[in-house]
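Heads up: the structure comes next, in structure tokens.
All protein chains of the complex are present and in place, except for one that has been dropped.
As written, the chain order gives the labels A, B, C and D, with residue 1 at the start of each chain.
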Amino acid sequence: MPAPLLVPALLGVAFLVLPLVGLLVRAPWSDLLPQLAEPQVGQALRLSLLSATLATAVSLVLGVPIAWVLARSTLPGRSVLRAIVTVPLVLPPVVGGVALFLVLGRQGIVGRFLYEQFDLTIPFTTTAVVIAETFVAMPFLVISVEGALRAADARFEDAAATLGADRWTTFRRVTLPLVAPGVAAGAVLCWARALGEFGATITFAGNFPGTTQTMPLAVYLALQSNPEAAIVLSLVLLGVSLATLLLLRDRWLGRSGSPVA
Amino acid sequence: MPAPLLVPALLGVAFLVLPLVGLLVRAPWSDLLPQLAEPQVGQALRLSLLSATLATAVSLVLGVPIAWVLARSTLPGRSVLRAIVTVPLVLPPVVGGVALFLVLGRQGIVGRFLYEQFDLTIPFTTTAVVIAETFVAMPFLVISVEGALRAADARFEDAAATLGADRWTTFRRVTLPLVAPGVAAGAVLCWARALGEFGATITFAGNFPGTTQTMPLAVYLALQSNPEAAIVLSLVLLGVSLATLLLLRDRWLGRSGSPVA
Amino acid sequence: GGSTTDAASPADGTAAGGGLTGTLTVFAAASLTDVFTDLGDRLMADNPGLTVTFNFAGSSALATQVTQGAPADVFASANQTQMTVVTDAGLADGDPTVFAENVLAIAVPEGNPADVTGIADFGDADLTLAVCAPDVPCGAAAEQVFEAAGVTAQPDTLEEDVRAALTKVELGEVDAALVYASDVQSAAGRVEGIAFPEAEDAVNDYPIAQLSDAPNPEAARAFLDLVGSDAGQQALTDAGFRSPSN
Amino acid sequence: MSLRAHVVVRRGALLVDVDLTVADGEVLAVLGPNGAGKSTVLRVLAGLLAPDGGRVALDVPGGEVVWDDDEVHVPPHQRPLGVVFQDHLLFPHLSVTDNVAFGLRTRGVRRAAARTTAGAWLDRVGLAGLGDRRPTQLSGGQAQRAALARALVGEPRLLLLDEPLSALDARTRLTVRAELRRHLAEFAGCTVLVSHDPVDAMALADRVVVVEDGVVVQEGTPAEVARMPRTDYVARLVGLSLLPGQGRGTTVVLDGGGVVAVGEPAEGPVFVAVRPETVALYPARPEGSPRNVWPVRLVGATPHGSTVRCDLGGEVPLTADVTATAFAELGLVPGSSVWASVKASEVAVYPR
Partner (left out) sequence: MSLRAHVVVRRGALLVDVDLTVADGEVLAVLGPNGAGKSTVLRVLAGLLAPDGGRVALDVPGGEVVWDDDEVHVPPHQRPLGVVFQDHLLFPHLSVTDNVAFGLRTRGVRRAAARTTAGAWLDRVGLAGLGDRRPTQLSGGQAQRAALARALVGEPRLLLLDEPLSALDARTRLTVRAELRRHLAEFAGCTVLVSHDPVDAMALADRVVVVEDGVVVQEGTPAEVARMPRTDYVARLVGLSLLPGQGRGTTVVLDGGGVVAVGEPAEGPVFVAVRPETVALYPARPEGSPRNVWPVRLVGATPHGSTVRCDLGGEVPLTADVTATAFAELGLVPGSSVWASVKASEVAVYPR
């Protein structure tokens, strides 16, 4: 393996991994392991996994069609649309939370209507957590899936059309199965980003144990009073997500067979 | 275009765009435009663009080789490596900042050495901003580029080898030019994430106007006293990044010609 | 607290002579942004050779940075807990002094649409209410207040900092939030404040300290003096803080 | 006549303008070099590409259905089509049976029924027992048969085949070509077959249309096209030397200079076609009956089974097939000068 690649690769891995190792070493495990057994931690972890998974599901339902429009349609202004979809990445998450209030809050454009007509309020509920995480994480999914769609061989879609499949059937029965690995990769990015989401969630959904307090919120609060507990909580979050990613890869990505792995 | 795709796509775009529109509408432009002319804003914007660009450059130098190792080498444990590289996405950024202290702070594993031997301190400098942004944003680049490498036709690399090119020459003169569009897409994701970075930066680099105060930090401070100014600042950040993305796409991505666009 | 221990400087904090030079680095809680920026400008006006830079962030982040060897001269915390982190690490030069106090106040959206009148309304489950989390100082204070008033609070969210609670009031998304009087003052025009007597049971102190590794100890002392001077206290009062009661 | 198509479409620098008619049960081959626009025409017929002009219509009992004209563009999934693509394009994520059943499922047939019908078609194309495999587990020939079954299972009115045999190895191609011929003979609808291989066209088609640079340059039965090529491209494909000239009774004055004696009198602009095996080579000017004797130069030589194909330059450019023995005896090397002779009765002549 060429050194000019191996050396920066090793440096890069060290750069990403050393801080995690630092955390692992620094964490006062013996003191803190009992704390992990506290019901609040389990609750926050469950809520995190649940809401990140729901946010990923919503992102798939809304984001894959956006990616399809970006990759396959001939609408004008697609490059502007693509840039606009990328831009929420840049928005500081707290401002993202404020922006969500402006639309879905009690006084928001849509939220006011929901509140007055159906007595529905979205902020401060688990729904709000899912919405905040979706807002922040969906762009990652869209951009990954668009790439996968562009790379996929569109001639299979032609073949499906000549076999009587309209565009929707073609999408469902041909395109989607073909780009499944790309969609999976995008979903992983999206899920990871949602799992780590903090700013938009605390702003839009607030922080209430059991309904809106996800792990990153718990970590942040712990940082205020007990920084070492915060580190242990983060490591728990990391461990769970690492385990999930490895499990998924074997179970799900493995099947479609990446070319080299 | 099939409704089952178009309807969720429209919903999704509305979901991503409406909050931005809400911000645009809500911002008290007439009062606040003069504020934008303040030198601090220009300083923060310049620093943001500079550090996000440097972080992207560092991510390219370190991350592309990691992606190459993940996609092309036959090292065992690559799937674990890939999961580990994904995991920093999940780490709450503030904890990421703490973790960086553990490695590069004055008492950190590496930082102590740098301080004692060369009287070098990294935290609270522009370098620290770049490092914090790189730590948070590089995983996006790695995952995108790995996807592009897997999708690229490895037979061109075989052809280069039979023409006397060793693996490094092959990488430089064949692989890299071939996956340039994928690298560009990854760099865009990475740049956008770095531009929006807040938590790790304020923790590891501090919030010093002119040296470490990037736009998201300025937005955070503005939120303390004048939330509407904060919104305007965010929109400025959005506008600049939107303009950059569109410009880049035309100048740079456009050349390699995406299949449909 | 209230006065500097080693009374080395003249009163009124005008740092006579204007001979300070170099850079003064102040780490201060984000809630002090406006006041301290103003005081820094004054110090620079009196000492043309001096540059004052601020690092405003959450007190806990600042405490972490100071313990990690940040090149700071002065640390002003929004609570004693985070100052203790610094003093326990032996990084403060002398004892910290309390330069301001803050008491809780009820913030309601303009026009007070839910007709909140006092602390007792925080026991109303039908209202949408924001309170700080117990892990942060304003949350600890809120718990004391509720206990004193005999209210079983029914909050919808336990905010991780006061500012987040205040933002929700400003946007009209909660009917009331328990925040600091200084926050109500800073958001004047966007929120209305309601004072209540039980607030006196949980007064929050703002301590300030010069750091032992301060690169510019003279300027640090001058800044501490300025904060403690009448002019400094007046600026703090204008921002909704109280002078230390003792 | 059942399919009537006038296809006008621009592709980059190429303007395609082609007229086709195909009767029910007829197989029309579109023959032409790479880039001539063959696949483009096929894509228009399939509805995958909207033409820039022209008209595509299918006769049906009691009228016609317009698929493309200035106002109408019927999308591909609403055309009763079957298409076999060059790279077969079997869906990699479906089993062979599900690939074949796909067209039935999209048309509303229930899963079990569709699979049964698909199974019957797999039997017909000789793939019984392979239905559970993935396409990647099939050989090239098997994949092509599966693609044919997939195209035919929906009982299309129009069958389109784009280079159906070109991805196969020489041996498999022989077998699959013979099978395809059988299936096309049984197929009741119109068939359009695109190929650049004259053997495919000759073996499979009732009629051939030769397309070059987007326009039709020749049309006729395979035998006509093979016997009387009208362009150099077709002539080389069928292994003839084609010489344009002016008929003057039983001699033709070639446009490139030179005179050819022909068996049948001809007047005006004509083509002269010479079969390589009728050309004899001599080291010196031969005496005897052949009226056509020309000095030529050997340009290149390629062994071809037991004969050697010689490319000859000179006033009358020709190709000659001589036995390897004769070639060796003549001691020919590129650049050698020899005499070529052809009997006038062996030279075909037909109007341009």
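As a working rule, a residue touches a chain if its C-beta (ideal position, glycine included) is under 8 Å from a C-beta of that chain, and two chains touch if they have at least 3 such contacts.
The shown structure was predicted, so the numbers you read here are calculated from the model rather than taken from an experiment.
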Request  = Could you tell me which of the visible chains the hidden chain touches?
outcome  = B, D
Remark   = Across B:Gln35, B:Thr53 or B:Thr169, the one contacting the chain not displayed is B:Thr169
Key: Among D:Ala178, D:Val253 or D:Ala328, residue touching the chain not depicted   = D:Ala178
Query = At which residues does subunit D meet the chain that is not included here?
reply = 33-35, 139-140, 168-172, 174, 177-178, 181-182, 196-199, 202-203, 222-223, 226, 233, 236-237, 300, 302-306, 311, 324
Chain not shown, touching residues in subunit B = 155-156, 158-166, 169, 173-174, 177-178, 180
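Operating definition for what follows: only the chains that are shown with their structure count from here on.
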Request  = Measure off the straight-line distance from the CA centroid of subunit A to the CA centroid of subunit C, and report it in whole Å.
outcome  = 36
Request  = Mind checking the centre-to-centre distance between subunit B and subunit C? Centres are C-alpha means, answer in whole Å.
outcome  = 34
Query = How many angstrom lie between the CA centroids of subunit A and subunit D, rounded to a whole number?
reply = 54
Query = Which subunit C residues reach two or more other chains?
reply = 64, 167
Query = In subunit A, which residues are in touch with two or more of the other chains?
reply = 98, 102, 166, 220, 223, 227
Key: Chain-to-chain touches, reported pairwise for every pair that qualifies   = A-B, A-C, A-D, B-C
